[in-house]
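Below is a structure I'd like to ask you about.
Of the protein chains in this complex, one is absent; all others appear in place.
Let's turn to chain A:
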Amino acid sequence: MAFAAFATTTGPGEELQRRRSPIALLLLLPGILYLALFFLTPLVSLVLTSLQVPSATGEPGVYDPAFKWENYVTVINDYLPHILRSFGYALIATVLALAFSYPLAYFIGVKARPWPLLQSLMLVLVIAPFFISFLLRTLAWKQLLSDESFVITTLKALSVMPPDAHFTGTPVAVIFGLTYNFIPFMTLPLYTTLERLDVRYLEAGSDLYASPLQVFRKVTIPLSMPGIVAGTLLTFIPAAGDYVNASRSFLGGSDTQMIGNVIEANFLVLENYPAAAALSIILMSVILVIVTIYIRRAGTEELL
């Protein structure tokens, strides 16, 4: 027995790993298979498609395998305004959603703590829009804000808007739609961090000569950084690739097209698959770079 005890101590790590690995692998298998099938395969296919050349037969919508990296240069030259516009709109919508959601989440998560019923009620109100498809909600906004709608005609009658102005089809309408649609994605992560915020830190801050504004800047904001990072990512990433709000059938117009609309048009209308694939890869890479820099700069690795 004594020798057996010594034997196991020689390599406890190895022993443990060997014993643990089959179960761990088994549990990981469905996830790995799923990712391989539905993420890796399409990604590889997308990269291959983005490098294809039009078929030698000249038949539209048919492409031959190639290594034509110039496709990327072409799409950047053709669609640079759309790419920039996408990230610009997404950025503005993210900032607006944050400005709207932070006070809301702060109220629900901190100020409303003594009244749990009010907290639940307000959370339900934040989540309630999810019960209706966002396509329907966006269409409803289109109706509400169309040129003939009550809101716009009233605004024009009151001379708040010039008589020949439009709302739908403008960048303002698209950014409004993006902001509106992503507010719950911003509010919920903010709420979860603010709900856990220990108010004793705020008391300590004010005890140490910090005015309410300074407490907010130096204590509340840094402590809610995980929620801010999660919320802005959940808003910015899908907003940058969104093609519903900016679409002509919803709140957008011809000069508000975002990269998502261009990809959609190239895939489904123009049948220019390499261009659509290249644009998708560019969108994905730019988001990846932005997110990496953002998380690094936010310095929330240890708080997350």
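Basically, contacts are C-beta pairs under 8 Å (C-beta built on N, C-alpha and C of every residue); 3 or more make two chains touch, one makes a residue touch a chain; residues count from 1.
Here is the rule we use: contacts and distances are computed from a predicted model.
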UniProt protein name of the chain not shown, from "Aspartate carbamoyltransferase", "Spermidine/putrescine import ATP-binding protein PotA", "Glycosyl transferase family 1 domain-containing protein" or "Isoquinoline 1-oxidoreductase beta subunit": "Spermidine/putrescine import ATP-binding protein PotA"
Options A:Leu35, A:Ala204 or A:Leu270, residue touching the unrepresented chain: A:Ala204
Which of A:Lys111, A:Lys218 or A:Arg296 contacts the chain that the document leaves out: A:Lys218
Missing-chain contacts mapped onto chain A: 198, 200-201, 203-211, 214, 218-219, 222-223, 225, 302-303
